[in-house]
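Input: a single structure, listed below in C-alpha coordinates.
A single protein chain has been removed from this complex, and every other one stays in its place.
Note that the chains are named A, B and C in the order they appear, and that numbering of residues resets to 1 at the start of each chain.
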Amino acid sequence: MNLLITGFEPFGGEKINPSQEVIENLPEHWKGLCLHTKLLPVVYDRAENVLFSYLDHLAPQAVLCLGVAAGRASLTLERIAVNIDDADLPDNEGALRQGSLIDRNGPAAYFSTLPLERIRKRLQDHALPSSFSLSAGGFLCNHVFYCLMKRAAENASFLPAGFIHLPALPAQAVFKPDLPSLPLSLQIEGVLCAAEVIGESLL
Amino acid sequence: MNLLITGFEPFGGEKINPSQEVIENLPEHWKGLCLHTKLLPVVYDRAENVLFSYLDHLAPQAVLCLGVAAGRASLTLERIAVNIDDADLPDNEGALRQGSLIDRNGPAAYFSTLPLERIRKRLQDHALPSSFSLSAGGFLCNHVFYCLMKRAAENASFLPAGFIHLPALPAQAVFKPDLPSLPLSLQIEGVLCAAEVIGESLL
Amino acid sequence: MNLLITGFEPFGGEKINPSQEVIENLPEHWKGLCLHTKLLPVVYDRAENVLFSYLDHLAPQAVLCLGVAAGRASLTLERIAVNIDDADLPDNEGALRQGSLIDRNGPAAYFSTLPLERIRKRLQDHALPSSFSLSAGGFLCNHVFYCLMKRAAENASFLPAGFIHLPALPAQAVFKPDLPSLPLSLQIEGVLCAAEVIGESLL
Partner (left out) sequence: MNLLITGFEPFGGEKINPSQEVIENLPEHWKGLCLHTKLLPVVYDRAENVLFSYLDHLAPQAVLCLGVAAGRASLTLERIAVNIDDADLPDNEGALRQGSLIDRNGPAAYFSTLPLERIRKRLQDHALPSSFSLSAGGFLCNHVFYCLMKRAAENASFLPAGFIHLPALPAQAVFKPDLPSLPLSLQIEGVLCAAEVIGESLL
(Lines give C-alpha, C1' and ligand atoms only; values in the text may rest on other atoms or scores of the structure.)
Protein backbone atom coordinates (compact mmCIF):
# COMPACT_ATOMS: atom_id res chain seq x y z
CA MET A 1 0.00 0.00 0.00
CA ASN A 2 1.43 3.34 -1.07
CA LEU A 3 0.47 6.58 0.62
CA LEU A 4 1.63 9.78 -1.07
CA ILE A 5 2.26 12.58 1.41
CA THR A 6 3.13 15.99 0.01
CA GLY A 7 4.48 19.16 1.63
CA PHE A 8 5.19 22.65 0.36
CA GLU A 9 8.34 24.68 -0.01
CA PRO A 10 8.60 27.87 2.12
CA PHE A 11 6.79 31.05 1.00
CA GLY A 12 5.91 34.54 2.16
CA GLY A 13 9.39 35.37 3.38
CA GLU A 14 9.64 32.36 5.72
CA LYS A 15 12.79 30.25 5.53
CA ILE A 16 11.10 27.03 6.54
CA ASN A 17 7.73 25.37 5.98
CA PRO A 18 6.58 22.89 8.65
CA SER A 19 5.03 20.68 5.96
CA GLN A 20 8.44 20.31 4.29
CA GLU A 21 10.12 19.60 7.63
CA VAL A 22 7.50 16.96 8.37
CA ILE A 23 7.77 15.08 5.07
CA GLU A 24 11.58 15.13 5.24
CA ASN A 25 11.45 13.49 8.65
CA LEU A 26 8.82 10.82 8.15
CA PRO A 27 9.80 7.14 8.15
CA GLU A 28 9.60 5.29 4.82
CA HIS A 29 7.37 2.63 6.28
CA TRP A 30 4.67 2.95 8.88
CA LYS A 31 2.22 0.29 10.05
CA GLY A 32 2.35 -1.60 6.77
CA LEU A 33 2.23 1.50 4.58
CA CYS A 34 4.92 2.81 2.25
CA LEU A 35 5.09 6.57 2.80
CA HIS A 36 6.13 8.37 -0.37
CA THR A 37 6.91 11.98 0.36
CA LYS A 38 7.14 14.74 -2.22
CA LEU A 39 7.62 18.49 -2.18
CA LEU A 40 5.32 20.84 -4.11
CA PRO A 41 6.18 24.34 -5.38
CA VAL A 42 4.21 27.32 -4.06
CA VAL A 43 3.37 28.33 -7.62
CA TYR A 44 -0.18 28.28 -9.01
CA ASP A 45 0.96 27.47 -12.53
CA ARG A 46 3.12 24.49 -11.65
CA ALA A 47 1.78 22.90 -8.46
CA GLU A 48 -0.99 20.96 -10.20
CA ASN A 49 1.31 19.42 -12.82
CA VAL A 50 3.91 18.47 -10.25
CA LEU A 51 1.25 16.83 -8.08
CA PHE A 52 -0.24 15.00 -11.06
CA SER A 53 3.16 13.69 -12.16
CA TYR A 54 3.61 12.16 -8.70
CA LEU A 55 0.14 10.64 -8.87
CA ASP A 56 0.83 9.21 -12.34
CA HIS A 57 4.18 7.86 -11.34
CA LEU A 58 3.28 6.36 -7.95
CA ALA A 59 -0.38 5.45 -8.45
CA PRO A 60 -0.81 5.64 -4.67
CA GLN A 61 -3.73 4.04 -2.85
CA ALA A 62 -4.28 7.26 -0.86
CA VAL A 63 -3.02 10.85 -0.81
CA LEU A 64 -2.47 13.25 2.05
CA CYS A 65 -1.38 16.79 1.22
CA LEU A 66 0.11 18.95 3.98
CA GLY A 67 0.58 22.68 4.25
CA VAL A 68 1.11 25.33 6.89
CA ALA A 69 -1.55 27.65 8.28
CA ALA A 70 0.45 30.14 10.32
CA GLY A 71 -1.73 31.50 13.09
CA ARG A 72 -3.66 28.30 13.70
CA ALA A 73 -2.81 26.52 16.95
CA SER A 74 -3.75 22.94 16.08
CA LEU A 75 -3.64 20.36 13.30
CA THR A 76 -6.65 21.23 11.18
CA LEU A 77 -8.42 18.60 9.12
CA GLU A 78 -9.78 20.29 6.04
CA ARG A 79 -13.27 19.15 5.11
CA ILE A 80 -13.64 20.90 1.76
CA ALA A 81 -11.65 22.25 -1.20
CA VAL A 82 -13.21 25.18 -3.04
CA ASN A 83 -12.86 26.18 -6.68
CA ILE A 84 -11.29 29.56 -6.08
CA ASP A 85 -7.89 31.19 -5.86
CA ASP A 86 -8.23 34.20 -3.58
CA ALA A 87 -5.26 35.41 -1.56
CA ASP A 88 -3.57 38.62 -0.55
CA LEU A 89 -0.14 37.04 -0.97
CA PRO A 90 1.50 36.41 -4.35
CA ASP A 91 2.89 32.93 -5.00
CA ASN A 92 6.63 32.24 -5.18
CA GLU A 93 6.75 33.43 -8.81
CA GLY A 94 4.85 36.62 -8.05
CA ALA A 95 1.41 35.59 -9.30
CA LEU A 96 -1.43 37.20 -7.35
CA ARG A 97 -4.89 35.65 -7.76
CA GLN A 98 -7.94 37.20 -6.20
CA GLY A 99 -11.32 35.69 -6.86
CA SER A 100 -10.50 33.56 -9.90
CA LEU A 101 -11.79 30.03 -10.51
CA ILE A 102 -9.29 27.17 -10.38
CA ASP A 103 -11.24 25.12 -12.93
CA ARG A 104 -13.70 26.99 -15.15
CA ASN A 105 -15.70 23.81 -15.71
CA GLY A 106 -15.33 22.29 -12.27
CA PRO A 107 -17.82 22.17 -9.41
CA ALA A 108 -17.74 24.83 -6.67
CA ALA A 109 -16.13 22.42 -4.21
CA TYR A 110 -15.15 18.87 -3.38
CA PHE A 111 -15.27 17.21 0.03
CA SER A 112 -12.22 15.47 1.41
CA THR A 113 -12.49 11.70 1.05
CA LEU A 114 -10.28 10.94 4.06
CA PRO A 115 -11.82 9.39 7.20
CA LEU A 116 -11.60 12.72 9.05
CA GLU A 117 -13.70 11.77 12.08
CA ARG A 118 -11.53 8.74 12.78
CA ILE A 119 -8.36 10.76 12.24
CA ARG A 120 -9.57 13.37 14.72
CA LYS A 121 -10.39 10.65 17.25
CA ARG A 122 -6.90 9.19 16.87
CA LEU A 123 -5.29 12.62 17.33
CA GLN A 124 -7.33 13.12 20.50
CA ASP A 125 -6.24 9.70 21.76
CA HIS A 126 -2.66 10.95 21.31
CA ALA A 127 -3.49 14.17 23.21
CA LEU A 128 -2.70 16.22 20.11
CA PRO A 129 -4.58 19.51 19.48
CA SER A 130 -6.73 19.24 16.37
CA SER A 131 -9.89 20.56 14.77
CA PHE A 132 -11.99 20.30 11.68
CA SER A 133 -11.82 23.22 9.28
CA LEU A 134 -14.38 24.37 6.75
CA SER A 135 -11.89 26.47 4.77
CA ALA A 136 -8.40 25.68 3.53
CA GLY A 137 -8.04 29.33 2.50
CA GLY A 138 -7.58 30.68 -1.00
CA PHE A 139 -3.85 30.18 -1.57
CA LEU A 140 -1.75 27.23 -2.75
CA CYS A 141 -2.99 24.84 -0.06
CA ASN A 142 -6.59 25.04 -1.20
CA HIS A 143 -5.46 25.17 -4.84
CA VAL A 144 -3.57 21.89 -4.61
CA PHE A 145 -6.31 20.38 -2.46
CA TYR A 146 -8.92 21.22 -5.12
CA CYS A 147 -6.77 19.86 -7.95
CA LEU A 148 -6.17 16.70 -5.93
CA MET A 149 -9.88 16.17 -5.27
CA LYS A 150 -10.77 16.81 -8.90
CA ARG A 151 -8.31 14.11 -9.86
CA ALA A 152 -9.65 11.80 -7.15
CA ALA A 153 -13.20 12.37 -8.40
CA GLU A 154 -12.13 11.38 -11.91
CA ASN A 155 -10.40 8.25 -10.65
CA ALA A 156 -11.91 4.96 -11.71
CA SER A 157 -11.98 3.67 -8.13
CA PHE A 158 -12.43 5.48 -4.82
CA LEU A 159 -9.26 7.33 -3.81
CA PRO A 160 -8.98 8.51 -0.21
CA ALA A 161 -7.44 11.96 -0.51
CA GLY A 162 -7.37 15.13 1.50
CA PHE A 163 -5.51 17.93 3.20
CA ILE A 164 -4.26 18.70 6.70
CA HIS A 165 -3.02 22.14 7.76
CA LEU A 166 -0.12 22.29 10.21
CA PRO A 167 0.66 25.09 12.70
CA ALA A 168 3.95 26.98 12.64
CA LEU A 169 7.04 25.51 14.29
CA PRO A 170 8.42 27.03 17.52
CA ALA A 171 11.52 28.20 15.61
CA GLN A 172 9.24 30.39 13.46
CA ALA A 173 7.80 31.98 16.59
CA VAL A 174 11.11 32.99 18.18
CA PHE A 175 10.70 36.54 16.90
CA LYS A 176 6.91 36.40 16.55
CA PRO A 177 5.86 35.72 20.15
CA ASP A 178 2.13 35.85 19.36
CA LEU A 179 2.37 33.09 16.75
CA PRO A 180 1.01 29.76 18.02
CA SER A 181 3.31 26.83 17.27
CA LEU A 182 3.62 23.08 17.68
CA PRO A 183 7.01 21.33 17.65
CA LEU A 184 8.07 19.09 14.79
CA SER A 185 7.91 15.91 16.87
CA LEU A 186 4.22 16.44 17.63
CA GLN A 187 3.47 17.46 14.04
CA ILE A 188 5.10 14.24 12.82
CA GLU A 189 3.22 12.22 15.42
CA GLY A 190 -0.01 13.79 14.20
CA VAL A 191 0.71 13.06 10.54
CA LEU A 192 1.58 9.46 11.42
CA CYS A 193 -1.75 9.18 13.29
CA ALA A 194 -3.49 10.30 10.11
CA ALA A 195 -1.45 7.91 7.95
CA GLU A 196 -2.28 5.05 10.30
CA VAL A 197 -6.03 5.70 10.13
CA ILE A 198 -5.86 6.09 6.35
CA GLY A 199 -3.99 2.78 6.17
CA GLU A 200 -6.64 1.05 8.31
CA SER A 201 -9.38 2.43 6.05
CA LEU A 202 -7.71 0.81 3.03
CA LEU A 203 -7.85 -2.71 4.46
CA MET B 1 -38.04 45.09 -8.37
CA ASN B 2 -38.30 43.12 -5.15
CA LEU B 3 -35.30 42.33 -3.01
CA LEU B 4 -35.84 39.87 -0.19
CA ILE B 5 -33.55 40.54 2.77
CA THR B 6 -33.63 38.08 5.64
CA GLY B 7 -32.21 38.19 9.17
CA PHE B 8 -32.08 35.71 12.01
CA GLU B 9 -33.58 35.65 15.49
CA PRO B 10 -31.10 35.71 18.43
CA PHE B 11 -29.34 32.49 19.47
CA GLY B 12 -26.63 31.20 21.75
CA GLY B 13 -27.82 33.10 24.81
CA GLU B 14 -27.71 36.51 23.11
CA LYS B 15 -30.76 38.73 23.47
CA ILE B 16 -30.31 40.47 20.15
CA ASN B 17 -29.11 39.57 16.68
CA PRO B 18 -27.66 42.41 14.57
CA SER B 19 -29.23 40.89 11.44
CA GLN B 20 -32.68 41.21 13.02
CA GLU B 21 -31.97 44.76 14.13
CA VAL B 22 -30.84 45.63 10.62
CA ILE B 23 -33.87 44.23 8.79
CA GLU B 24 -36.26 45.87 11.26
CA ASN B 25 -34.67 49.23 10.56
CA LEU B 26 -34.33 49.18 6.79
CA PRO B 27 -36.47 51.49 4.65
CA GLU B 28 -39.19 49.85 2.56
CA HIS B 29 -37.87 51.43 -0.60
CA TRP B 30 -34.30 52.13 -1.61
CA LYS B 31 -33.01 53.41 -4.95
CA GLY B 32 -35.95 51.97 -6.87
CA LEU B 33 -36.01 48.65 -5.02
CA CYS B 34 -38.72 47.32 -2.73
CA LEU B 35 -36.98 45.84 0.28
CA HIS B 36 -38.94 42.94 1.74
CA THR B 37 -37.51 41.94 5.07
CA LYS B 38 -38.20 38.67 6.83
CA LEU B 39 -36.97 36.94 9.97
CA LEU B 40 -35.73 33.34 9.95
CA PRO B 41 -35.68 30.91 12.89
CA VAL B 42 -32.33 29.56 14.13
CA VAL B 43 -33.61 26.01 13.71
CA TYR B 44 -32.17 23.58 11.17
CA ASP B 45 -35.48 21.79 10.66
CA ARG B 46 -37.56 24.86 9.94
CA ALA B 47 -35.30 27.54 8.48
CA GLU B 48 -35.36 26.13 4.94
CA ASN B 49 -39.16 25.88 4.76
CA VAL B 50 -39.62 29.36 6.16
CA LEU B 51 -37.15 30.76 3.64
CA PHE B 52 -38.79 28.87 0.77
CA SER B 53 -42.26 30.09 1.74
CA TYR B 54 -40.98 33.67 1.50
CA LEU B 55 -39.43 32.93 -1.87
CA ASP B 56 -42.65 31.34 -3.14
CA HIS B 57 -44.77 34.14 -1.84
CA LEU B 58 -42.65 37.10 -2.92
CA ALA B 59 -40.91 35.74 -6.00
CA PRO B 60 -38.17 38.32 -5.47
CA GLN B 61 -35.75 39.35 -8.21
CA ALA B 62 -32.82 38.94 -5.79
CA VAL B 63 -32.16 37.62 -2.27
CA LEU B 64 -29.74 38.77 0.40
CA CYS B 65 -29.55 36.75 3.62
CA LEU B 66 -27.92 38.30 6.67
CA GLY B 67 -26.54 36.76 9.83
CA VAL B 68 -24.17 37.59 12.63
CA ALA B 69 -20.58 36.36 12.94
CA ALA B 70 -19.62 37.42 16.46
CA GLY B 71 -15.87 37.93 16.59
CA ARG B 72 -15.50 39.27 13.06
CA ALA B 73 -14.74 42.98 12.85
CA SER B 74 -16.12 43.81 9.40
CA LEU B 75 -18.99 43.11 7.02
CA THR B 76 -17.98 39.82 5.39
CA LEU B 77 -19.18 38.92 1.93
CA GLU B 78 -19.54 35.17 1.79
CA ARG B 79 -18.29 33.64 -1.44
CA ILE B 80 -19.46 30.07 -0.96
CA ALA B 81 -22.09 27.94 0.78
CA VAL B 82 -21.06 24.41 1.67
CA ASN B 83 -23.18 21.28 1.99
CA ILE B 84 -22.48 20.61 5.64
CA ASP B 85 -23.93 21.31 9.06
CA ASP B 86 -21.04 21.33 11.51
CA ALA B 87 -21.23 23.42 14.67
CA ASP B 88 -20.41 23.20 18.36
CA LEU B 89 -23.58 25.09 19.25
CA PRO B 90 -27.05 23.53 19.22
CA ASP B 91 -29.80 25.41 17.35
CA ASN B 92 -32.66 27.14 19.17
CA GLU B 93 -34.53 23.84 19.49
CA GLY B 94 -31.51 21.98 20.83
CA ALA B 95 -30.44 20.20 17.64
CA LEU B 96 -26.69 19.69 17.41
CA ARG B 97 -25.29 18.78 13.99
CA GLN B 98 -21.66 17.92 13.49
CA GLY B 99 -20.46 16.83 10.11
CA SER B 100 -23.81 15.98 8.48
CA LEU B 101 -24.76 16.82 4.89
CA ILE B 102 -27.48 19.41 4.34
CA ASP B 103 -28.64 17.78 1.11
CA ARG B 104 -27.67 14.13 0.55
CA ASN B 105 -27.99 14.56 -3.19
CA GLY B 106 -26.66 18.10 -3.48
CA PRO B 107 -23.26 19.29 -4.64
CA ALA B 108 -20.51 20.02 -2.11
CA ALA B 109 -21.00 23.77 -2.46
CA TYR B 110 -22.54 26.64 -4.37
CA PHE B 111 -20.98 30.01 -5.08
CA SER B 112 -22.82 33.20 -4.21
CA THR B 113 -24.38 34.78 -7.28
CA LEU B 114 -24.25 38.32 -5.92
CA PRO B 115 -21.87 40.88 -7.50
CA LEU B 116 -19.51 40.62 -4.51
CA GLU B 117 -16.58 42.53 -6.02
CA ARG B 118 -18.80 45.53 -6.80
CA ILE B 119 -20.42 45.36 -3.37
CA ARG B 120 -17.00 45.38 -1.73
CA LYS B 121 -15.96 48.37 -3.83
CA ARG B 122 -19.10 50.25 -2.81
CA LEU B 123 -18.49 49.46 0.87
CA GLN B 124 -14.93 50.76 0.52
CA ASP B 125 -16.24 53.93 -1.13
CA HIS B 126 -18.38 54.40 1.98
CA ALA B 127 -15.34 53.82 4.23
CA LEU B 128 -16.99 50.75 5.72
CA PRO B 129 -14.81 47.81 6.89
CA SER B 130 -15.46 44.73 4.77
CA SER B 131 -13.85 41.58 3.49
CA PHE B 132 -14.51 38.52 1.41
CA SER B 133 -14.96 35.26 3.28
CA LEU B 134 -14.43 31.72 2.09
CA SER B 135 -16.47 30.15 4.89
CA ALA B 136 -19.88 31.04 6.29
CA GLY B 137 -19.28 28.52 9.07
CA GLY B 138 -21.26 25.36 9.75
CA PHE B 139 -24.28 26.69 11.63
CA LEU B 140 -27.62 28.18 10.52
CA CYS B 141 -26.05 30.95 8.43
CA ASN B 142 -24.31 28.53 6.09
CA HIS B 143 -27.32 26.18 6.25
CA VAL B 144 -29.75 28.82 5.02
CA PHE B 145 -27.18 30.11 2.53
CA TYR B 146 -26.78 26.61 1.04
CA CYS B 147 -30.56 26.06 0.85
CA LEU B 148 -30.95 29.47 -0.78
CA MET B 149 -28.31 28.76 -3.41
CA LYS B 150 -29.74 25.32 -4.12
CA ARG B 151 -33.08 26.99 -4.79
CA ALA B 152 -31.42 29.70 -6.88
CA ALA B 153 -29.64 27.02 -8.92
CA GLU B 154 -32.96 25.31 -9.62
CA ASN B 155 -34.58 28.60 -10.63
CA ALA B 156 -35.60 28.91 -14.27
CA SER B 157 -33.81 32.24 -14.65
CA PHE B 158 -30.67 33.60 -12.97
CA LEU B 159 -31.37 34.68 -9.40
CA PRO B 160 -28.80 36.90 -7.69
CA ALA B 161 -28.61 35.50 -4.17
CA GLY B 162 -26.09 35.39 -1.38
CA PHE B 163 -25.11 35.98 2.20
CA ILE B 164 -23.41 38.73 4.21
CA HIS B 165 -22.17 38.24 7.76
CA LEU B 166 -22.49 41.18 10.15
CA PRO B 167 -20.29 41.91 13.20
CA ALA B 168 -21.74 42.23 16.70
CA LEU B 169 -23.35 45.49 17.84
CA PRO B 170 -21.61 47.69 20.44
CA ALA B 171 -24.38 46.89 22.94
CA GLN B 172 -23.35 43.22 22.77
CA ALA B 173 -19.78 44.18 23.61
CA VAL B 174 -20.55 46.20 26.76
CA PHE B 175 -19.64 43.22 28.93
CA LYS B 176 -17.43 41.49 26.36
CA PRO B 177 -14.75 44.14 25.81
CA ASP B 178 -12.72 41.97 23.43
CA LEU B 179 -15.64 41.51 21.03
CA PRO B 180 -15.29 43.66 17.89
CA SER B 181 -18.47 45.54 17.01
CA LEU B 182 -19.91 47.92 14.45
CA PRO B 183 -22.88 50.18 15.27
CA LEU B 184 -26.30 49.59 13.73
CA SER B 185 -26.17 52.75 11.62
CA LEU B 186 -23.03 51.55 9.82
CA GLN B 187 -24.38 48.03 9.46
CA ILE B 188 -27.54 49.42 7.86
CA GLU B 189 -25.48 51.67 5.61
CA GLY B 190 -23.47 48.64 4.53
CA VAL B 191 -26.55 46.54 3.78
CA LEU B 192 -28.03 49.43 1.78
CA CYS B 193 -24.76 49.63 -0.19
CA ALA B 194 -25.17 45.95 -1.02
CA ALA B 195 -28.85 46.40 -1.91
CA GLU B 196 -27.98 49.31 -4.16
CA VAL B 197 -25.34 47.33 -6.08
CA ILE B 198 -27.68 44.35 -6.37
CA GLY B 199 -30.37 46.69 -7.71
CA GLU B 200 -27.96 48.11 -10.29
CA SER B 201 -27.03 44.60 -11.39
CA LEU B 202 -30.70 43.83 -12.10
CA LEU B 203 -31.11 46.68 -14.58
CA MET C 1 -13.36 74.18 35.92
CA ASN C 2 -10.81 73.37 33.23
CA LEU C 3 -10.29 69.85 31.93
CA LEU C 4 -7.27 69.32 29.69
CA ILE C 5 -7.83 66.56 27.15
CA THR C 6 -4.90 65.56 24.97
CA GLY C 7 -4.66 63.42 21.84
CA PHE C 8 -1.75 62.24 19.70
CA GLU C 9 -0.74 62.87 16.12
CA PRO C 10 -0.77 59.82 13.79
CA PHE C 11 2.14 57.35 13.85
CA GLY C 12 3.24 54.00 12.49
CA GLY C 13 2.25 54.76 8.90
CA GLU C 14 -1.37 55.61 9.77
CA LYS C 15 -2.79 58.83 8.33
CA ILE C 16 -5.18 59.44 11.20
CA ASN C 17 -5.21 58.94 14.94
CA PRO C 18 -8.62 58.51 16.58
CA SER C 19 -7.45 60.47 19.62
CA GLN C 20 -6.72 63.47 17.38
CA GLU C 21 -10.08 63.12 15.63
CA VAL C 22 -11.81 62.98 19.00
CA ILE C 23 -10.17 66.07 20.49
CA GLU C 24 -10.78 68.06 17.31
CA ASN C 25 -14.47 67.26 17.51
CA LEU C 26 -15.21 67.79 21.19
CA PRO C 27 -17.37 70.73 22.31
CA GLU C 28 -15.63 73.56 24.17
CA HIS C 29 -18.02 73.27 27.09
CA TRP C 30 -19.63 70.19 28.55
CA LYS C 31 -21.74 69.95 31.69
CA GLY C 32 -20.12 72.95 33.29
CA LEU C 33 -16.58 72.04 32.28
CA CYS C 34 -14.29 73.91 29.90
CA LEU C 35 -12.68 71.29 27.67
CA HIS C 36 -9.21 72.37 26.59
CA THR C 37 -7.90 70.06 23.88
CA LYS C 38 -4.29 69.78 22.84
CA LEU C 39 -2.31 67.61 20.46
CA LEU C 40 0.89 65.81 21.53
CA PRO C 41 3.76 64.69 19.29
CA VAL C 42 4.59 60.97 19.06
CA VAL C 43 8.18 61.72 20.02
CA TYR C 44 9.74 60.51 23.27
CA ASP C 45 12.05 63.50 23.54
CA ARG C 46 9.40 66.16 23.14
CA ALA C 47 6.08 64.78 24.35
CA GLU C 48 6.78 65.42 28.03
CA ASN C 49 7.79 69.05 27.53
CA VAL C 50 4.80 69.77 25.31
CA LEU C 51 2.47 68.20 27.88
CA PHE C 52 4.09 70.12 30.73
CA SER C 53 3.83 73.43 28.87
CA TYR C 54 0.08 72.87 28.51
CA LEU C 55 -0.17 72.00 32.21
CA ASP C 56 1.79 75.13 33.17
CA HIS C 57 -0.21 77.33 30.87
CA LEU C 58 -3.71 76.04 31.66
CA ALA C 59 -3.32 74.86 35.25
CA PRO C 60 -6.28 72.53 34.68
CA GLN C 61 -8.30 70.97 37.50
CA ALA C 62 -8.06 67.57 35.83
CA VAL C 63 -6.29 65.91 32.89
CA LEU C 64 -7.38 63.16 30.54
CA CYS C 65 -4.88 61.92 27.97
CA LEU C 66 -6.14 59.90 25.00
CA GLY C 67 -4.34 57.61 22.60
CA VAL C 68 -5.12 54.80 20.19
CA ALA C 69 -4.63 51.10 20.86
CA ALA C 70 -5.18 49.53 17.45
CA GLY C 71 -6.42 46.01 17.92
CA ARG C 72 -8.45 46.67 21.04
CA ALA C 73 -12.21 46.60 20.54
CA SER C 74 -13.37 48.85 23.39
CA LEU C 75 -12.55 52.04 25.27
CA THR C 76 -9.92 50.92 27.77
CA LEU C 77 -9.45 52.71 31.06
CA GLU C 78 -5.80 52.48 31.98
CA ARG C 79 -5.19 51.75 35.65
CA ILE C 80 -1.44 52.18 35.78
CA ALA C 81 1.48 53.96 34.10
CA VAL C 82 4.84 52.17 34.24
CA ASN C 83 8.33 53.63 34.26
CA ILE C 84 9.52 52.00 31.06
CA ASP C 85 9.78 52.71 27.36
CA ASP C 86 9.62 49.40 25.56
CA ALA C 87 8.24 49.19 22.04
CA ASP C 88 8.99 47.53 18.72
CA LEU C 89 8.00 50.68 16.84
CA PRO C 90 10.22 53.74 16.58
CA ASP C 91 8.63 57.10 17.40
CA ASN C 92 7.92 59.72 14.73
CA GLU C 93 11.53 60.91 14.82
CA GLY C 94 12.94 57.41 14.54
CA ALA C 95 13.83 56.81 18.19
CA LEU C 96 13.50 53.18 19.24
CA ARG C 97 13.42 52.46 22.97
CA GLN C 98 13.40 48.96 24.35
CA GLY C 99 13.54 48.42 28.05
CA SER C 100 14.77 51.85 29.16
CA LEU C 101 13.48 53.73 32.20
CA ILE C 102 11.47 56.90 31.63
CA ASP C 103 12.68 58.49 34.87
CA ARG C 104 15.86 57.09 36.41
CA ASN C 105 14.82 58.32 39.82
CA GLY C 106 11.10 57.69 39.55
CA PRO C 107 9.02 54.90 41.04
CA ALA C 108 8.21 51.79 38.97
CA ALA C 109 4.65 52.96 38.36
CA TYR C 110 1.86 55.36 39.23
CA PHE C 111 -1.83 54.58 39.44
CA SER C 112 -4.35 56.67 37.53
CA THR C 113 -6.12 59.14 39.80
CA LEU C 114 -9.30 59.27 37.72
CA PRO C 115 -12.54 57.78 39.11
CA LEU C 116 -12.25 54.78 36.76
CA GLU C 117 -14.96 52.63 38.30
CA ARG C 118 -17.51 55.43 37.96
CA ILE C 119 -16.37 56.17 34.41
CA ARG C 120 -16.80 52.53 33.48
CA LYS C 121 -20.27 52.48 35.01
CA ARG C 122 -21.22 55.58 33.01
CA LEU C 123 -19.91 54.01 29.80
CA GLN C 124 -21.95 50.88 30.49
CA ASP C 125 -25.04 53.03 31.10
CA HIS C 126 -24.45 54.45 27.62
CA ALA C 127 -24.12 50.92 26.18
CA LEU C 128 -20.54 51.66 25.16
CA PRO C 129 -17.96 48.82 25.11
CA SER C 130 -15.27 49.43 27.72
CA SER C 131 -12.82 47.66 29.97
CA PHE C 132 -10.13 48.28 32.54
CA SER C 133 -6.57 47.75 31.39
CA LEU C 134 -3.50 46.92 33.44
CA SER C 135 -1.05 47.97 30.74
CA ALA C 136 -0.93 51.07 28.56
CA GLY C 137 1.90 49.45 26.58
CA GLY C 138 5.47 50.67 26.29
CA PHE C 139 5.18 53.35 23.62
CA LEU C 140 4.25 57.04 23.72
CA CYS C 141 0.87 56.49 25.37
CA ASN C 142 2.38 54.96 28.48
CA HIS C 143 5.29 57.41 28.30
CA VAL C 144 3.04 60.47 28.41
CA PHE C 145 0.79 58.79 30.97
CA TYR C 146 3.79 58.18 33.26
CA CYS C 147 5.07 61.74 32.85
CA LEU C 148 1.58 63.07 33.56
CA MET C 149 1.22 61.02 36.73
CA LYS C 150 4.70 61.98 37.93
CA ARG C 151 3.66 65.62 37.56
CA ALA C 152 0.32 64.94 39.27
CA ALA C 153 2.13 63.28 42.17
CA GLU C 154 4.34 66.34 42.57
CA ASN C 155 1.34 68.65 42.49
CA ALA C 156 0.57 70.52 45.70
CA SER C 157 -3.07 69.44 45.63
CA PHE C 158 -4.72 66.29 44.32
CA LEU C 159 -4.94 66.31 40.53
CA PRO C 160 -7.29 63.81 38.88
CA ALA C 161 -5.34 62.59 35.87
CA GLY C 162 -5.24 59.51 33.70
CA PHE C 163 -5.33 57.85 30.33
CA ILE C 164 -7.95 56.22 28.12
CA HIS C 165 -7.07 54.13 25.07
CA LEU C 166 -9.38 54.36 22.07
CA PRO C 167 -9.96 51.67 19.41
CA ALA C 168 -9.29 52.30 15.72
CA LEU C 169 -11.87 54.11 13.58
CA PRO C 170 -13.87 52.20 10.94
CA ALA C 171 -12.05 54.17 8.20
CA GLN C 172 -8.77 52.61 9.41
CA ALA C 173 -10.28 49.14 9.04
CA VAL C 174 -11.45 49.50 5.44
CA PHE C 175 -8.37 47.64 4.20
CA LYS C 176 -7.67 45.81 7.47
CA PRO C 177 -10.86 43.79 7.89
CA ASP C 178 -9.67 42.04 11.06
CA LEU C 179 -9.08 45.33 12.89
CA PRO C 180 -11.80 46.06 15.48
CA SER C 181 -13.11 49.62 15.28
CA LEU C 182 -15.57 52.00 16.89
CA PRO C 183 -16.95 55.04 15.04
CA LEU C 184 -15.97 58.55 16.00
CA SER C 185 -19.44 59.44 17.32
CA LEU C 186 -19.29 56.64 19.90
CA GLN C 187 -15.68 57.45 20.79
CA ILE C 188 -16.65 61.08 21.41
CA GLU C 189 -19.67 59.98 23.43
CA GLY C 190 -17.38 57.82 25.54
CA VAL C 191 -14.88 60.59 26.14
CA LEU C 192 -17.70 62.95 27.12
CA CYS C 193 -18.96 60.30 29.58
CA ALA C 194 -15.50 60.29 31.13
CA ALA C 195 -15.31 64.09 31.18
CA GLU C 196 -18.72 64.25 32.85
CA VAL C 197 -17.75 61.84 35.62
CA ILE C 198 -14.44 63.65 36.12
CA GLY C 199 -16.36 66.92 36.37
CA GLU C 200 -18.72 65.45 38.95
CA SER C 201 -15.76 64.25 40.99
CA LEU C 202 -14.40 67.78 41.14
CA LEU C 203 -17.51 69.22 42.78
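As a working rule, contacts are C-beta pairs under 8 Å (C-beta built on N, C-alpha and C of every residue); 3 or more make two chains touch, one makes a residue touch a chain.
Keep in mind that this is a model prediction, so the values were computed, not measured.
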Touched by the hidden chain, restricted to displayed chains: A, C
Candidate in contact with the missing chain, chosen from A:Ile23, A:Ile102 or A:Leu182: A:Leu182
Chain not shown: contacting residue from C:Gly138, C:Gly162 or C:Pro183: C:Gly138
Absent chain, residues of chain A that touch it: 72-74, 76, 124, 127-131, 170-171, 173-183, 185-186
Where the missing chain touches chain C, by residue: 79-80, 82-84, 86, 99, 107-111, 116-117, 132, 134-135, 137-138, 142
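The definition used in the following text is that only the chains that are shown with their structure count from here on.
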Topology of the chain contact graph, where touching chains are joined (line, ring, star, complete, other): line
Interface numbering overlap (same over half, different under half) for chain B and chain C: same
Gap in Å, rounded to a whole number, between the CA centres of chain C and chain A: 47
Geometric centre distance via CA averages, chain B-chain A, whole Å: 31
Chain B-chain C separation of Cα centroids, rounded to whole Å: 38
Chain B residues counted as touching two or more neighbouring chains: none
